[in-house]
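Of the protein chains in this complex, all but one are displayed in their positions.
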Amino acid sequence: MAMLPEAVMVALDVMLAVLLLVMALACLVDRCLWRACRNFVCFAVLMALTWWQLGSPLLAVVEAVLGAMLTGLSLFFALGIDAHHRLPRRDTLPGSPPSGLKSWLLPLAWLVMATTASLLLLVDDAGTSFSEALMVLDLPTIVGLVIIGLGLWAFTRHRHLLRRLLAFNVLGSGVFLVLAGVTGPRIEAQALILAGLIVALLGSLLGASLIRRLFLLDGRLALGSGPGGAE
Amino acid sequence: MSNLLFPSVIIVAMLWPFGLAMRVPVRGWLSSSGRSRVWLDGWWCTAPLPALALLLPWSEPSLTLSWWLLGGVWSLDDPRRSLLALTVLLWGLAGLYARGYLASEQHRQEAGDDNAARRLQRFALFWPLCLAGNLLLIVAEDIASFYLGFSTMTFAAYALVVHAGTRDAQTGGLAYLVMAVLGEGMILAGLLWAAGSAETTMLDELREGLVEAEQGVWMAALLWLGFGVKAGVVGLHVWLPLAHPVAPTPASAVLSGVMIKAGLLGWLMTLPLGHADPGEAFVMLGRVMSVAGLAAAFGAAVYGACQSHPKAVLAYSSVSQMGMLTALVAMGLIVPEQWPALLAAVVLFACHHGLTKGTLFLGVGISEHPPRMPSWLLWALLLLPGLSLSGVLGSGLASKWGYKTVLYDADHKDLVLWLSLAAVGTTLLMARALWCQWRAARQASHDDPVALTGAMPVAWLGTLLAAASLPWWLPMGRPDWPPLGELVGLWWPAALGVVLAVSIGLMARQHLHEVIKKLPPGDLWWPLMRGYQAVAGRVARGVSRLGASVAAVVRRLQALERWLVDGLGVLARGEQWLGRHGAVLMMASALLLAIIMLVAP
Amino acid sequence: MNDLAALGDEALKLTPSLWAAVWLVLGGPLLLGLVALYWPPRRMLTVVAAYLPVMAATGWLIVTVAASGPRHASLALGELTLTWYLDGLATLLMLLTQTVLLASAVFAVGYCRAAELPSRPAAWLWPLLGGLSSGLTLIWIAADLLSLYVGLELMGLCAVALMLLPGEADALAAGMRYLLYALVGSLAWLLGVSLLLGAWGRLDLAGLAAVAEPGTVTTIAVALLSAGLLLKASIFPLHAWLAPVHGAAWIPVSAVHAALVIKASFVILLKLWLLLVPGQVVAAWGLGGLGSLAVLWGGLLAWRASGLKALVAYSTVGQLGYLMLAFPLLIGTSDAVATLAWRGTWLHLAGHALAKAAMFMAVGSLVLATGRSKLSELAGTSRRLPLPLLTFGLAAVTLMGLPPSAGFTAKWLLLQAAMQGQQWIWILVLVLGTMLTAAYLFRMFRHSFDEQAPPLTYRRLPPGMDLVPLLLALAALALGLVADLPLNFLSAQGASS
Partner (left out) sequence: MSGAVFPIATLASSLLVAALIFLLPERAWWARTSLNLGASLIKLGLVGWMVWGLHRGLDYAVEFPVVAGVSFVLRADALGIMFAGLSSLLWLFTTLYAIGYLEDSPNRKRFFGFFSLCVASTLGISLAGNLFTFLIFYEMLTLSTYPLVVHRGTPKALAAGAVYLRYTLSGGLALLLGVVALHVIAGDIHFGEREVLADLGAEWHPLLVSIFVLMILGLGVKTALVPLHGWLPKAMVAPAPVSALLHAVAVVKAGAFGIVRLVYDVYGIELSYQLGLMHGLVAIAAVTIIYGSLRALAQQELKARLAFSTVSQVSYIVLGVGLFGPLATVAALSHLLHQGLMKVTLFFCAGNYAEELGIHRIDELDGAGWRMPLTSFAFTVGALGMIGLPPTVGFISKWYLGVGSIEAGMPWLLAVLVTSSLLNAAYFLPILHRLWFRVGPAHGYGDWPDERRLGRMETSGWLLWPTLATAAFSLLAGLLASMPFSPLEWAARVASQEYVL
């Protein structure tokens, strides 16, 4: 890949970024759980590619194995592959209030906050002006920030547990991207991301089994006291 | 050796009646069923006897008890020895009389009446206890012992007053107790105030301190009124005519003969009588006292003459006599230089009145159940103390002459005149009392012919004798007898009194009857009681309203609390909301924290 | 006082034997737990005996640190260097952790038997408790953000996994909520860490404290970190997950959770603030305000609570509020005030840990023995179950802050700090909190002393289940009277800075 010309590289980067965003979006907004999970696996694969692209083969492998494969498996496990205890394939729960634009307020505010911090950080680092810094902000960071925003929105908006688990995973990936973006290739960053990936996997595993057993016990799909998890 | 003798004698004299009193519950406790037990036995009668030894002329009659209460000093001087003699004699003889008087109760006890048994026990217990208090207050030189003796006597006497347990006895007891407690309160206030100002616990220093204290006259006034309850100062006398008729006759005798003298002794011990320079205020107090005394002397005579119960008449006579004594004591403040002479006259008067009145009271019982003796002799003997009290003969004559000479010396002839006029009232009262006795006896002889023998007449005759012979044995010193020429001046009030009595008796018999109905014994007590009930009712309502309003406030607070607690349901809903929005809240708090930290200086 | 700032070069390194001790404390419980997974202990004494080496190692560490000052340790994993730091605070917290864990483990033996828990999940209790212990220990000794992260996550995941064990829907739902919040909290933490790492290029606390300037980036990073930690520490208004978790978990788990797990996040939060933003007075007051609200909110909810465990759980929410008062009292105040507050905070933390564990266990015994879980159903229990009630009472003394107890001494110190610092509002909070605490705790006695209730049937429990919490509660009381010793240990370390 190193032999590819610069422009191609940039194009590839941009394409990867766009794909990541699209997949994240697809994973988060789709009410069809099966598709959402499938989209998440795709998203994770794309993340692995991104790590590769960013020059962290170790992370790429780990992401592929832990993120794409194992997390994906646990998601499908939660969804229920066997015919006996399948979750409904479609999320029919209404979203948490507030809906519409208002539901974006907080994620956007977070986005602004995180972006400002990242920007300032780079400004401080490079001694450049603010507008230049905007240019300096590399792609992974931008993508990561956007994904964080999406993930946060989804996490607060959705009530279906599986979708919230998905949102968490996407959100996590966004955080990892920002982490990698703002720190550069540092061993500490890698270690943090690695730890984060493992945590995310374990969390997903736990979450998946919890979702499954909750559903098995009394058909609950969301965190509420009412039947089926209704509030 | 002799410096141990007096202490042991005085301690035995004090403890002996106390021990006899304590013997009663112990005996009762040791065997619960003893119907034939005689509570008022020979031992019981000996209660005052050891105190007789105190009358001997001791060289240094004083005892200091440093561990006792606030530090005790007991001693005797001539006036107190005289009063002690009166006390011992009258208590002893009245005790003897009581054995006979309560024989019927003894019979009832033996017949199986538990209540009679208990009444007897109570009497047997409180009689010597009362005596012990009386003895103690006479010998006490320190305030605490004096107050102890005084209150022991006062409260133990309550048991004697309510002995019969009848409705009237309850009323009499109530009047007695209420007034006694009021008196105790005033005495306590006066004693504390005076003792605090003089920084002492001794009575003699307290007397000195009164004169020196800035507000000494008020302290003295408190003490005068406080002891005045006992001594029957006008207005505070209401318990006397209520308690005397209902108490057993021997108890009435000691109440009227001895216990009211305790009030007098209280004055003698606490007021700065005969102090060289008591100050204008004390002279003023003396004037008030003498006016009050004379008012009592006349008022009681008039009111008492309208009574129908002989003991009530005698009680009013006591009020009247004590009024005269009050006026005499007041002279100690007005003309202090004459006090030593006056003191002798006062003590003589007090002892004379004590014994004579005791005789009269005991005589009431005698006339109700006449002993086997000729009727003329009996009535002559009953008449004698009356004449003595009127100042016609015997100790009455001597004491009248005693104060008259002193007052002439002090140039207070007006007071002599007033006192003589009061003696007219006394005569009137005596006539009335004898008349009532006569009528009662006539009635009684129809339905209760049982004649008395034994202890009662003996005791009565004993007191009569003691009263008659008083001038010759009083430790205070022999009084002078009036020269024959003065006798007219001394007898005219009695003569006037007899004339008045006879004429009233003959002329206004019918009217008297109606008047008597309107004037119950206890005079002021009844309006006071009504007033008190009105006030007390209001106060009680006020207090209960106070309690109710406090409770209402508490209830309102509780309601508020319940309302708040119910309102906490909102919290539970809030908690659910928080539970749903954890993630949002986390984001919001991060934002807020960041903003605060960035904006804050 | 702020000893982390003293993470200097003067600190001694760990000797190999000390390393061994550290590893023993760190890994021993986990190892024991794994063993117990296959051979679950049947007797309480077995647990005590097996745990002895860990306790001994902890004790030895304390003695060493007390004798020769704090120790510095770095662990190189390839190019990566982890920094650990053992001072008085860390070792004391280790001791506290091990004590509470040992107590709950011992209690758990009886609990498993008495509650007739299914053997499979019950066996899993042990390794997960071990994991909790390791995570906690790591948090106490960690001196860099990565170690802290690992410790935090280890602890958090184990705690969530423990929620799976009861297998009831309520427990699962509570666990699920807990999991989601814990994970999101971690991400907030991670984001904050990444900003710090990006800005200052290092993760060790001492280094960060030295180089980090309180600029915008640091501020935003701290805000993010704090939000995550507040959520994990269940500080008002982010506490709502706590009560269901406590209500549904097994008693020994609840005990450890309330006593230690949520405190870990608080400890990290406090350390970070003191190191990174020591000048943010207004924000510190904001945190104090949150704490005050927590005190009131928790107290009021506990007052209303009808279930025993809910009462104790809300009480935890309230008590954590007191801890938050440390921020305004420590940040921007004079040294004297800060010293008082510092001591008061730690004392309160320790006292609350011991007492709350004891209280949970007592409540567990009561619930197990009577089969009832509501306050009003406990009428008349005082006659039959005096010991659990006594334990509850002793623990309540500490929670109410009545003497003689660690809670009292801590409250004394906090009050003194607030008065000396003239921060009157916190006095009001402390007073109101105490009254509320008393109000809700005495409800328990009001019911249990009722002699006119129909008698309940009781189940006999092993005596150890009464004894262990009693000892914990007594320890909380005694700590109040001998607080000088451990607190001096704390400040002696501080003085060396």
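Quick notes on this structure:
The letters A, B and C name the chains in turn, as written, and every chain counts its residues from 1.
The working rule: contacts are C-beta pairs under 8 Å (C-beta built on N, C-alpha and C of every residue); 3 or more make two chains touch, one makes a residue touch a chain.
Note that the structure is a prediction, hence the values are computed from the model and not measured.
Note that the absent chain touches B, C when the full complex is taken as a whole.
Contact with the undisplayed chain is limited, among C:55, C:419 or C:456, to C:419.
Residue B:215 is the one among B:215, B:443, B:469 or B:533 that touches the chain not shown.
Although one chain is not displayed, chain C still touches it through residues 343, 347, 380, 382-383, 386, 390, 393, 397, 400, 402-404, 408-409, 411-413, 415-416, 419-420, 427, 431, 434-435, 438, 442, 445-446, 449-452, 480-484, 487-488, 491.
For chain B, the list of residues touching the undisplayed chain reads 25, 28-29, 66-71, 114-115, 118, 122, 144, 147-148, 151, 155, 159, 162, 165, 173, 177, 181-182, 184-186, 188-189, 192-193, 195-197, 199, 215, 540, 543-544, 546-547, 550, 554.
Everything that follows uses one rule, which is that only the chains that are shown with their structure count from here on.
If you draw each protein chain as a dot and join the dots that touch, every dot ends up joined to every other dot. With centres defined by CA atoms alone, the chain at the far end from chain A is B. When the interfaces A-B and A-C are ranked by how many C-beta pairs touch across them, A-C comes first.
Centroids of chain B and chain C (each the mean of its C-alpha atoms) stand 77 Å apart. Chain A and chain B have Cα centroids lying 104 Å from one another. Of all residues in chain A, those touching 2 or more other chains are 113, 155, 223, listed in ascending order. In chain B, the residues that reach two or more other chains under the touch definition are 576, 579, 583, 587, 590-591, 594. For chain A in complex with chain C, the touching residues are 113-114, 116-118, 120-121, 124-125, 148, 155, 161, 164-165, 168, 171-172, 175-176, 178-179, 182-184, 186-189, 191-192, 195-196, 199-200, 202-203, 206-207, 209-211, 213-214, 217-218, 220, 223, 229. The touching residues of chain C, counted against chain B in their complex, run 177, 180-181, 184-185, 188, 216, 219-220, 222-224, 226-228, 230-231, 237-241, 243-244, 277, 280-283, 286, 297, 300-301, 303-304.
Considering their complex, residues 77-80, 146, 149-150, 153, 157, 160-161, 164, 167-169, 172-173, 175-177, 179-180, 182-184, 186-187, 190-191, 193-195, 197-199, 201-203, 215-217, 220-221, 223-224 of chain C touch chain A.
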